[in-house]
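So the structure is just underneath, and the comments pick up after that.
A single protein chain has been removed from this complex, and every other one stays in its place.
Labels for the chains are A, B and C, by order of writing; each one numbers its residues from 1.
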């Protein structure tokens, strides 16, 4: 085949990003159906403007359409596992937003079905497709930095989400650091053995009252001996601070923040640069298109895409271990979680 | 009005960029007709894929359509003046690619007609809309650098165009430096009084045989006392080097090249960064959308867009003065050209 | 007084640095006597070239000279405590190289005597006087970054010391990370509450055989709620990597490595920078002079210098806690060590 026919489930914020990329930026792909649980006037108008022919509340129009080869799942998290399973049973390739689920046994059950039906599954950890972090990984893979020893990830949001969101988020280690667990595993090219996590409420006492922390650090030990250091905060007032560094036996690759522009203004008092891009839409917008094009290309070339279901599972396992580590104030082995 | 209906003349490389931006990135605009002198299969397919309803070889479909409010002229340079005049007479707003023409009296005649019919005209010096150079200008306008004293522009292409192109290009000062004349005038916020230009054949002797130079430098004196230094080359092997600096009485704003990514790789031998973006499509692609959106917004707000016809004329005048300066090896006042 | 008369004990590598600074760079200070346990021909020649009038093996010439107001102790670590005590009893101000001792009760006993005799004591954690780390601290003190939340310290040596050195070093957390414990405490402006440390042998198995690790990471929790992340390695092939970052409630200050020069070389393949300065003499040479001048100025102004005996003690306590944390694979509270 030279083109992939896709259906998209979910036309919320992230679903719209995928749809726009499909229609405007990607090659070798055709969007046939968009399904969403609720279609209001705004969505209808947006769909019309985008030239979407088939907008439906009936997700079966995707699963039962034999011409649709791949399903992009961008619905709410609690529906991911079900839709993955249905898509697998319909023998369609799957791109699913992270996380697969927040319950480990449900993830495992879902992956079993995916395996049984032999369909391809990719999980949307888009940061792997950021041009900077890809370049770091390329340096790792090509041997430019040698064996990875120390991985450092800084991942700081510009401002906290609403408290209501915090309350149902599953905690910072599952909600926010999950991207960093994936990034660390991606760059280390190895699996996590042990996690030590710590945290504090330094930004907003309400976050503490909601049972979460707003500032977190973690140390990972990998099977290949590498160690990772991660730091998170819900509020970096200067913008969305996203950096990755891989130190290895023969070199070190460091990805700095993207700049808003390249201008320096020199004055008698100091030299000024504009602040870094504010949030993930500014920083990672391109990565979503790169990610989805890569998924499409994998299908066309019959290759198994990464990050896959295994990655989706591991990242949640690490999050669980981190949460346990923080609660019990001790390093926690991943095997403790897996064997739960 | 809350939306502008446009017709595009010319669907070559730059025309396609404008059309894609119109369809995919811009707001408050609708594309009604695309006209091109020659419509082949490839163009037809591209138009179909883009969802262009009306593709025609008959430019009258644009000029005679009373619902079309603005014309985007992206045809070959020799047709610009004619189409501007026709659009003016049809009372349509005009966005025209640079240059208006290479003949000064023809430019003046054209601008006269534009004035007579009272239509808005913007000329496509897109670099003014590069995020970095805009930021420099913002620093100038806001007073952060004070009164401009010295403007420095580096503008280097990665590789020379074909010799056949060089032969009909009008010479480096008209073909390549024209962007820099505009940038210097833009940043200085003043008009050029005198030009000294020099050049050499250092890249390819064939360029010399074609009667042109491949390396050029120029000094401009502005009416407000500022001076500008410009350097051009047809071949910077490391990529498309595009920098602007404005030094003023109380500060200095410097725009460096965009980076391909932000990664530094440290090894025992040296620290490496990837090369800068290769050419103008990589560097300036966003500026085309910014530029056209600005034009559309000016129409909606009934404001006069810049760069306008006056800028288009002045930039050609400076190019002529530079050519004369180079040929006669002496500084040439702009008034010498204007009074020709 | 407008000048301080000093005696120096120890003319090894670090002693020579202090002496050269005293003679060549510092103001308001006069070197009267240099004492060393062993004076060979090379040392004599060096002393002559430096214009040192009084070179002796008899340290009493310092302690018993009533005109000497301050003693600089740069002898071997095991003699520090004794010399501090003798200097204190002789009522002389003391600048002592780090560490005071590796035995906590001996440090406490020494500090008690210092307190009893009321003399000033400064301990030589020179990195506090690096122009970059001072600048970060200035940003912290002036409130530019707000309340410190996360402190990140990267401290990597270019190559491991000889195995013989490793064997008697006291372990990486006492020998190498001690600088980082001090830096973290300095920047956090708070005391360490708990330490989690981890390590691995990734560089040289012989270091493992000697009972030490060559790669180490640590997380600190401070009394003011801040957390610190530290990473160390004995071998960064690209040079001496020394960076500090303080993230706070209203900003973030980041000190990057010093550059060997500011040149970028752009080629068709990549952009190159020279490697960073190789080791501590290149990087920190100025900090030694700044440090000692600060000590002298404190004496002249009757101010209490920092880092002082308390800092010297705390840094060793943190090192002990880190070692215990690593050995027992659990976070260790500083109070566990203090109460040993």
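We adopt the following convention: contacts are C-beta pairs under 8 Å (C-beta built on N, C-alpha and C of every residue); 3 or more make two chains touch, one makes a residue touch a chain.
Bear in mind that the values here come from a model prediction, so they are computed numbers and not experimental data.
Peer 1: Could you tell me which of C:60, C:159, C:267 or C:335 touches the chain that is not displayed?
Peer 2: C:267
Peer 1: So one chain is hidden, and I want to know which residue out of C:74, C:255, C:289 or C:322 touches that hidden chain in the complete assembly.
Peer 2: Among C:74, C:255, C:289 or C:322, only C:255 touches the chain that is not shown.
Peer 1: With respect to the chain omitted from the figure, which of B:13, B:41 or B:330 is a touching residue?
Peer 2: Per the contact definition at the top, the residue touching the missing chain is B:330.
Peer 1: Quick one: say which of B:36, B:182, B:241 or B:291 touches the chain that got left out.
Peer 2: B:241
Peer 1: Would you mind spotting which of A:238, A:280 or A:294 touches the chain that isn't drawn?
Peer 2: For the chain that is not drawn, the touching residue is A:238.
Peer 1: Spell out, residue by residue, where the missing chain touches chain A.
Peer 2: These residues touch the chain not displayed: 236-239, 241, 264, 266-276.
Peer 1: Touching the hidden chain in the full complex, which residues of chain C are there? Just list them.
Peer 2: Interface residues of chain C facing the absent chain: 24, 51, 131-132, 135-136, 139, 144-145, 250-268, 274.
Peer 1: If the hidden chain were put back, which residues of chain B would touch it?
Peer 2: 147, 149-150, 152, 154, 156, 196, 198, 200, 202-203, 215, 217, 219, 221, 225-227, 229, 231, 233, 235-238, 241, 247, 249-252, 329-331
Quick note on the criterion: only the chains that are shown with their structure count from here on.
Peer 1: Using mean CA coordinates as chain centres, what's the gap between chain B and chain C in Å?
Peer 2: Distance between chain centres: 58 Å.
Peer 1: On a C-alpha centroid basis, what's the spacing between chain A and chain C, in Å?
Peer 2: 42
Peer 1: Touching two or more other chains, which residues of chain C qualify?
Peer 2: 236-238, 241, in rising order.
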